[in-house]
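Every protein chain of the complex appears in place save one, which is left out.
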Amino acid sequence: MPLARIDLREDAPPERVRVVSEAIYHAMVEVANVPPHDKFQVITRHAPDEIIYPEEGYLGLNYTHDLIIIQITWVSGRSIDVKKKFFRLIADEIHEKARVRKEDIWINLVDTAREDWSFGNGEMQYAPK
Amino acid sequence: MPLARIDLREDAPPERVRVVSEAIYHAMVEVANVPPHDKFQVITRHAPDEIIYPEEGYLGLNYTHDLIIIQITWVSGRSIDVKKKFFRLIADEIHEKARVRKEDIWINLVDTAREDWSFGNGEMQYAPK
Partner (left out) sequence: MPLARIDLREDAPPERVRVVSEAIYHAMVEVANVPPHDKFQVITRHAPDEIIYPEEGYLGLNYTHDLIIIQITWVSGRSIDVKKKFFRLIADEIHEKARVRKEDIWINLVDTAREDWSFGNGEMQYAPK
C-alpha cells in the first residue's frame, strides 16, 4: 500500500535512484509489515534550485545537493519503535550501497486509513470488513 | 478543495492526460460531494525509471508502464461507500475514454481538515464557523 515519493537531484546516477528505491522497499518489508511486492514509488528529478535545504544546516545536520527527500504515505498503525527502525534501515542501506551521506537522507511519513487505497481495477482492496 | 496529483509516463498522449484529469473531476462532483469548478490538479510526467511498480504484480493485479498514480488530498468525512464508488467511477471513465487498463489506475486518498485550505487571496475560505 505505501506510496513513496522520492525527490532528488536530476544528475543523480540511475544506479543511485535504483538503490534508493530498493532500500525503501526493503525497509518496508523488513520492519514495517508491508507485504512483499507492495512497491509503488514515484521519483522526480530536480534542477539545483528545486530542492531547497538550509545552507546553515538544521539540528546539527548539514546538507548537500545530494539531499534525497523521501515522503511515504501509508496506512496508520506503525509504532514509534517501528518507525525508528524504518528510518535507520533506509539510511543505512542507501549509505552503504550508494555512498550517499546519511545526513542527506530525509524522510517524512503520512498516515491514512485502510479505505483510502485502490491498487487498480477501481476496487478498494483493503476495505475494512 | 481537493488537490489531485497525477503521475504518469512522460510519453502518455496529451489526450490521455486530459481524460484522466476530467475523470477525477467528474467522479468528485458525481459521488464525493465536491462543488462544481473545484478542480485543482498537478500533473507530473515521468521517465521510465521514475514510476516504480512490482513486476510480479500485487494482490493478483498486474501493472504496465501505463500505470497512472493518482493521489488526492481533500477534506475528511467521505464514507467508505462513497470512496468505493469514487474509485470505481475514476477507473471506469479512464478505461472507457482513454483505453487504459483498469489495473493501471492506482489511487490514494489523504484526509485533511477544513481549515487546511486556502484557494487564493491568502484567505481560509472553508474556515469552520
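The first chain written gets the first letter, and so on, giving A and B; residue counts start at 1 in each chain.
Assume a contact is a pair of C-beta atoms (placed from the backbone, for glycine too) under 8 Å apart; a residue touches a chain by one contact, two chains touch by 3 or more.
Everything numeric here is computed off the predicted structure, so don't read it as measured data.
Residue-wise, the contact with the chain that is not shown comes from A:Leu109, picked out of A:Val29, A:Val75 or A:Leu109. Considering the whole complex, the residue from A:Ile24, A:Ile51, A:Ala98 or A:Met124 that touches the absent chain is A:Ile51.
Along chain B, the points of touch with the absent chain fall at residues 3, 14, 17-18, 21, 35, 37-45, 73, 110, 112-113, 115-125, 127-128.
Of the residues in chain A, those that touch the hidden partner chain are 7, 44, 46-47, 49-54, 56-59, 61, 63, 69, 71, 80, 83-84, 87-92, 102-111.
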